[in-house]
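All protein chains but one are shown at their positions in the complex.
== chain A ==
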Amino acid sequence: MRPSAGNERPPGRPVSGFVPGFAAGAPPPAAGASPFGAAAPLARPGGPAGPFAPPTQQQGPPVAQAAASPRGPFGAAPPAAMGGYRGPPPPQGSFGAGPPPPGPFSAAPPPQGPFGMAPPAQGPFGAAPPPSQGPFGATTPPSQGPIGAAPPPQGPFSATPTQGPFGATRPPQGPFGAVPSSQGPFGTAPPPFRPPPSALLQPQSPTGNTMPSPTYVRPPPVQSQPQPVQGYYPGGPNPQFPPSRPSFQQPMQNMPPPSMGPPSSYSNQPAYPTTGPPMGTLQTLVEDFQSLSVSSAPGSLDPGVDVNGLPRPLYGDEEPAKVLEAFPLNCHPRYFRLTTHTIPASQSLVSRWHLPLGAVVHPLAEAPDGEEVPVVNFGSAGVIRCRRCRTYINPYATFADAGRKWRCNLCTLLNDVPGEYFCALDASGRRFDADQRPELSKGTVEFVAPTEYMVRPPMPPSYFFLIDVSVSAVRSGLLEVVAKTIKSCLDDLLGFPRTQIGFLTFDSTLHFHNFKSSLSQPQMMVVADLDDVFLPLPDDLLVNLVDSRHVVESFLDNLPNMFQDNVNVESALGPALKAAFMVMGQIGGKLLVFQSTLPSLGIGRLRLRGDDVRAYGTDKEHILRIPEDPFYKQMAAEFTKNQIAVDIFSLSDKYCDIASLGSLAKYTGGQVYHYPSFQATTHGEKLKHELSRDLTRETAWESVMRIRCGKGVRFTTYHGHFMLRSTDLLALPAVDSDKAFAMQLSLEETLMTTQTVYFQVALLYTSSSGERRIRVHTAAAPVVTDLGEMYRQADTGAIVSVLARIAVENSLSDKLDSVRQQLQLKLVKSLKEYRNLYVVQHRIGGRLIYPESLRYLPLYILALCKSLALRGGYADVSLDERCAAGFSIMILPARRLLNFIYPSLYRLDEVLTVEPDMIDGALKRLPLTLQCLDTAGLYLLDDGFTFLVWLGRMLQPELMNDILGVSLSNFPDLSKDSVERM
């Protein structure tokens, strides 16, 4: 709603001239500068604040104030929000830039778009009955009276200006800024109610009212009524919701199509196309859902939803551990999870399961301490595998013919047991030695690979650093952080004593560094020929770390000084990549690229592809999110062929086309790190932490992975960072415990004849210690004919992972809007299907029900729609951040993904004021709702990438002083500053 409101309004309002004027005048900080344009960026940072701000306003100033006084803007405008943030510690910086937290967090507008606003979403949840409107509608008028008394046009007007600018961007504001005044009486009213009321009928109301509803509504995406097994899913605060919508449309229609809105106001429009009427199928669904109600007595004031009772995933991901009870021989779900731990028996069942059918594989997930993967060496018998389908022997294989044969559980072929591996069977047909052999008793084992599994001797772990030393890298302090971090990690690099290391720096030329062990200082050689790159030395560019340790250290010590005075602004990344390829090609390994500007010279140079507002909402929207130059993909293919994985560290303060650079990581099993407007003082710690983790985590080299599955099913698509070799072999030059892969299944036959389907993940890799191993995970899943069972066995974490990856991939070929719509559609369809299953049985008439296993799914999907990668439109997230978040989503394991889209929130001030020895170490995770935030509190939001510290407005000054070392009174107002930097 929100977005639409924003958009519509400006036009609707006659006052084209008025709006801008107002905006400029009123909200000085935000809108003032560039009425709308500015507003948008601000909005982001303020996102979280927005929601919070409202309370403040309530307390004091009426509407007028809001507009005019600094305070007003404050509450409503992002700057205010900033105020709240003020004094944020380093993390904040990144924070500000990275809006991640805000999105999921509060009712930030963009996110809303999808859910709240999106008609579909509403439909399902917003079943709110018209009656509900009644109450509100009634209330509203009075409130508006005072203000609204003015001629209708005006009413809307006054409201509009403020909202116009922000409306689109900043929902919270709308409600508060505009509404408060009118709603004076209501101010006290509990927030939830406030917003909705107005919406209804009148044109005027739309402005004020509509806005609020989204804000508040949102929080309770998932509502729970205490239902043991199946919760009721009262969509969000429906009552409020639906009304707002209708009201909206009306106003729009009524309004004369004003020319209006400053461009900026329009900018938001594209972002929220969702508001538009749903598409065909969706429409019917929505209608169906609108007939469902949440409130007990439609028409009464009872909201019918206890926001606090909604299910919230405060314990993060829930691994489907019960699977292990049913199938004790399965590998642990941390390695392999199906979206529902069942296989539908027929195609028709599949079509009724509207969620994805697939799996999430995390082959190198870290096992808890003390739990090690057993290693098996078959010696001269060779690795025991099925002759036909090449499945590895596993606990589900059965033995026959007195132990001389074994039957493959995937393809049912009878294989011979090699003489060396023979063992007699007991009466039940089980081998006597089954318990002694891990491969016959454990779902996860590692086999020592014999020579046939090697095309060359195990490679040494090798690291090659490609460092941009152009002026922006020098100024931001990048070189110093990188040099120090690498130096501190030298002892922990993997593969001692075989580790290889090398560096190449570049600006408009390439600088090679000779680390020959007999030198005391590294020698630098400059190659200026970018068209025909050559290596100035045959050897010693990539050297053994042990032998050349002193040379490498001296290089790292000097690196920051070496380029101190460099004023070169160019960046020849393409040629540098070619050079790196020539250096590393023989061995392979990891290539870490530190890039601080847009590549500007030589092959692979990129241009500033304007992130154009006008492109959003059109068919061309996605083009900015896909690589521009095929060079990077070709290069990635070469890299993968030579076992090189590329990690991109992008530390630009401007656009640097992550969409293109990222494809290097995407096809080589790498990773993308993005630090918007990197400054060593602010982001240094984060970079240091992430870089050392990248360098020292256990890594599997030159690996390939394949998943086999039993008859009747087939893996069709794979999602993650890898290169697909042949149809089902994933080539992974390097893979580690931070990377997971998702894949989708389809049935090959219309009817499954078996009782159980088996899956086997095999990862062939070289460990850092130089051993070639095969890690094998085996799992079984039952074939079912009952849709209810599929719902019972559903795994929210896996479903969200698969959906998220599909959504990110779709966003590369489609509008963000339709991507979000598709997500919602899937959710709605699946809930509807579930309802059809049980509605009669439970006699719940008009209520929405959902399965226990999926109780968090709606919330997560909402969070996903609000995530950096998918949220809003043009102004809500910068293009680079959006792409970087997309790349992250593609590799995150389920647990971290869930935390990324639905971050953990903790209240800190209570802990900080306790005696240190009284702290029990466990922080309580809070739901991400406005109600949980106390203006006198200090909160920490952790999404796994960034910490966001939120300082309440009423926070005790002493505490503030202790934490920031600044007292609130003389604390400089950073809000504007940081906004500009962003």
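In the analysis below, contacts are C-beta pairs under 8 Å (C-beta built on N, C-alpha and C of every residue); 3 or more make two chains touch, one makes a residue touch a chain; residues count from 1.
Here, contacts and distances are computed from a predicted model.
The listed options are "GATOR2 complex protein WDR24", "EF-hand domain-containing protein", "25.3 kDa vesicle transport protein" or "Glycosyltransferases", and the UniProt record of the chain not shown names that protein "25.3 kDa vesicle transport protein".
If you put the hidden chain back, the residue from A:Cys389, A:Val448, A:Leu729 or A:Leu940 that touches it is A:Val448.
The missing chain, though absent from the display, is touched by one residue of A:Ile587, A:Ile658, A:Val735 or A:Leu848; that residue is A:Ile587. When the missing chain is restored to the complex, the residue among A:Gly379, A:Gly429 or A:Gly788 that touches it is A:Gly379. For the options A:Glu771, A:Asp786 or A:Asp962, the residue in contact with the chain missing from this view is A:Glu771.
When the missing chain is restored to the complex, the residue among A:Asp547, A:Asp612 or A:Asp934 that touches it is A:Asp547.
Shown as candidates are A:Pro418, A:Pro457 or A:Pro630; the residue that touches the absent chain is A:Pro457. For chain A, the residues touching the absent chain in the complete assembly are 377, 379-380, 448-451, 454, 456-458, 460, 497-498, 544, 546-547, 586-587, 770-772.
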